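All protein chains but one are shown at their positions in the complex.
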Amino acid sequence: MPEPTAQDYQLDPELQSSVILTSLEWVKGWGRRNALWPVSFGLACCAMEMMAVAATKYDIDRFGAGVFRASPRQSDVMIVAGTVTHKMAPRVRRLYDQMPDPKYVIAMGACTVGGGPYVKHGYHVVQGVDLVVPVDIYLPGCPPRPEALIDAFRKLQHRISEKRGDTLRFDAVEKNREDQRRKAAGGEAAG
Amino acid sequence: MHTWLDGLIESSSWLQGLPAGLLYLVAMVAAGAFLLIFSAVLAGETVWLERRGAGRMQARIGPNRVGPQGLLQFLADALKLLAKEDIIPSSADKTMFRLAPIIVFAGAFVGFAVIPFGYGIVVADMNVGLFLVLSLTSIEVVGVIMAGWASNSKWAVLGSMREVAQMVSYEMPLGISALAIVVLGGTLNLTDLVVQQSGGVWNWYVFRGPFAFIAFFTFGTAMLASLKRAPFDLPEAESELVAGYHTEYTGFRFAIFFLGEYAGMILFSLLAAILFLGGWDPGFPLPLTEGLLRWVGFLVLMGKVFILLFVMIWIRWSLPRFRIDKVMYLCYKVLLPWSIVCVVGIALQVLLADALPDGVIADWLMGR
Amino acid sequence: MTNESDSQGSEAPPEDPVTLRALALLRKAHPDAVVDAVTTGRHPYIEVTADGLCDACLLLRDHDELLYDCCHLVTGVDRPDDQQIEVVYHLVSYARLPDDEYRKRAEKNDPWVALKVRVPRDKPEVPTVSNVWTGADWHERETYDLVGVIFTGREELRRILLPEDWPGHPLRKDWEFPVEYHGVPIVPPEAQ
Partner (left out) sequence: MSPRAESTSTGEVHEGQPLVGRDLRTEELVFNMGPQHPATHGVLRVVIKSDGEVVRSLEPHIGNLHRSSEKIGEELPYYQWLPYVDRWDYLAAMNNEHVACMAIERLGGLEVPERAEYIRIIVAEVQRILSHLMAIGVYGLDLGAFTPFLHQFRERERGLDLLDHIAGARLLYHYVRIGGVKRDVSKEWIDELEVFLDAVEKRLPDYNTLLLHNHIFQERTCGIGVIDREVAVRWGVTGPALRAAGVSWDTRRDAPYSIYDRFEFDVPVGPSPIAGVAGDCFARHWLRVREVTESVKIVRQALGQMPEGPVMARVPKSYKPPVGEVYVRGENPRGELATYMVSEGKDRAYRIRCRGPSFSNIAVITEVSEGLLLGDLVAMIGSLDIVLGEVDR
């Protein structure tokens, strides 16, 4: 991950030094990173660990991220917790589209990162949720432990403060995915 | 406020030069702005209280990272909601969609204008203060049904339908329970009502006879229901209706709903404290000067409000939700008859006090 | 091919009394329906014809000595070598509980009976049993969805697990991976 450069801020470098603007951006980022409300959206096994994170022992609410909203309109983070299938994929996308900007996606669990154990013979499993929605944080594990999800939240908070609240994605992963899409399309042409 | 303003004008020669109307205007705007910030911060801290209180009850911690003990959590939430994208669904009725949260919040917020926070600490000391508060809070239902209808979402419509059924029904036991106190006190002026309760714990209206005591509980239950607090949180029942009438609201508009809800909680707690629990009266004489007593009274009132809020939070995190028909049953077959019994009983109590020779007992029964 | 012949001991394996009883009654009532039966081993079953399936099921459900009131599972097994598809029904009874004697005698101590129907692979039509046991409804839909067995005589046979426009029936042995579904690529196993 390269260090963020001035261009990433999409602001004139001179404006960057403006105290008021940066302070405003800082305040916005502070608010965003300390109030990450997740959608209560569980897909499969990982949802149990997501629930564990909200519950007694781990308590994500300490970081202000415990307000699980049932309506995507009122939430900031979508934790895709569990296997995304082809039947479910349009709904995940729709849910993502319903969320207001800025929105973040945590791909929780091996299945959402890249199909997990179902990647090879699981005909109905989407091979990574990033084929459907853009992902900010990849969290491997099957299922990841709750500590790992808390860590993912901390990382997300860190990234938000680093990028002043703008959504940031892994360009390399995006490119890789693009290649895969092209390969699949090529396979179709060949077949 | 008026008397205080008049005194201020008289004492300052500089202010006397200015037109009185302008002065009143400025003063009122300032008071409004102050109240807005005051109620918003109070509502925010109530959210914090709720989350930390819930955490205690659920064997976890609750927000404690943002600010000392998580006290600034509400600020982060509010800032985030302010900076969120504002989505209005394309099929929504845009005007109504925009107007709804404002009406909901205004209904709860304007009520603060007539609430006396201490002796003389009141923006508008009205003769019909209680009446005004109760009628203003009923405006909320208009906003909610507008929100549900304009969102063009089925969950929202269902939520607002529930809300209307519930609010309109519970207005009755709420108003009638308050009426019992009006009969007892003989006035609708909130300051006067509190003044009549001073002098000792036994003078608080809740302790003046069995009917007033029952009225306190019917008022409290009806209050919970009109506030849509659990176990009456059907209009936004999360496990049934996703988020009820504000399902489609995002960002700042949702924040206003949220704020209006908590402002309503504070307003009703204030009202309950004033009507039944002696308002700013500490319950026993304090050896303090009058000026100091006034501010101590303010703190006492806030303490009572805090206790009432805590009880509401406690109830919310302990009980399962009612079903809509049970809610209606409770209103029409339990609370309404009991509140009517309270009014009749208190009227009889006042008549009895009239028949008695003047004295301490008669005054206690009479409520003044 | 599927007959049970792998018992460890040299003596004759014990017969399953539940299947024997069901078989005897079935043979008496509907002699044409029964094709074949295996009454020993771990998985005894009765094979019936597709046409006689409904009669057999009604008998199994309603006869006072059988009372198989629940269809536990419907399975389709694709056998391309024989150009056949087997549909297997596992039936259990909650009305008649097994006695202790049964448990001691049977190799499987579980009182279910299995019915099998074999149909040609190119025309896999089996009459429905969803009007005999309502619970079979979803199982039949799933068997249709994944194996492609067509159940006749029932209300609309729709896919249940996969989307309506999914290509083919994945549990057929000759099913091929689609390349993509609605724009989302599926990398086939050979390509990985």
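Each chain carries a letter (A, B and C) given by its place in the written order, and its residues are counted from 1.
Note that in this section a contact is a pair of C-beta atoms (placed from the backbone, for glycine too) under 8 Å apart; a residue touches a chain by one contact, two chains touch by 3 or more.
In this text, all values refer to a predicted model and were calculated from it rather than measured experimentally.
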The complex has one chain that is not drawn here; which of the drawn chains does it touch? A, B, C
Chain not shown: contacting residue from A:85, A:112, A:127 or A:157: A:85
So which of C:26, C:56, C:114 or C:149 would be touching the chain we can't see? C:114
Contacting the left-out chain in the complete assembly, out of A:35, A:79, A:108 or A:125: A:125
Suppose we count only contacts with the excluded chain; which residues of chain C make the list? 1-2, 4, 6, 8, 41-43, 45, 69-73, 75, 77-78, 88, 90, 94-95, 97-98, 103, 108-112, 114, 133-138, 142, 146, 159-163, 170-171, 189
Tell me, which residues in chain B touch the chain that this view leaves out? 54, 57-60, 91, 149, 152-155, 157-158, 161, 230-231, 233-234, 237-242, 317-326
Could you pull out which residues of chain A are in touch with the chain that's been left out? 39-45, 47-49, 51-52, 55-57, 70, 72, 82-83, 85, 87-88, 91, 95, 117-118, 120-125, 142-143, 145-146
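Keep this in mind: only the chains that are shown with their structure count from here on.
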What's the contact topology between the chains, one of line, ring, star, complete, other? line
Taking contacts as defined above, which has more of them, A-C or A-B? A-B
Find the most central chain, measuring centrality by the gap between its CA centroid and the centroid of all protein CA atoms shown. A
What is the distance in Å between the mean C-alpha positions of chain B and chain C? 65
Inter-chain centre distance, chain A versus chain B - centres from mean C-alpha coordinates, in Å: 40
Would you please write down the residue numbers of chain A that are in contact with two or more other chains? none
Which residue numbers or ranges of chain B touch two or more of the other chains? none
Could you pull out which chain B residues touch chain A in their complex? 51, 55, 58-66, 70, 73, 75-87, 238, 242-243, 246-251, 254
In the complex of these two chains, what residues of chain A are touching chain B? 27-28, 30-32, 34-35, 55-57, 59, 61-64, 66-67, 69-71, 73-74, 76, 98, 100-102, 165
Sort out for me which residues of chain C touch chain A in the complex. 161-163, 166, 170, 177-182, 184-189, 191-192
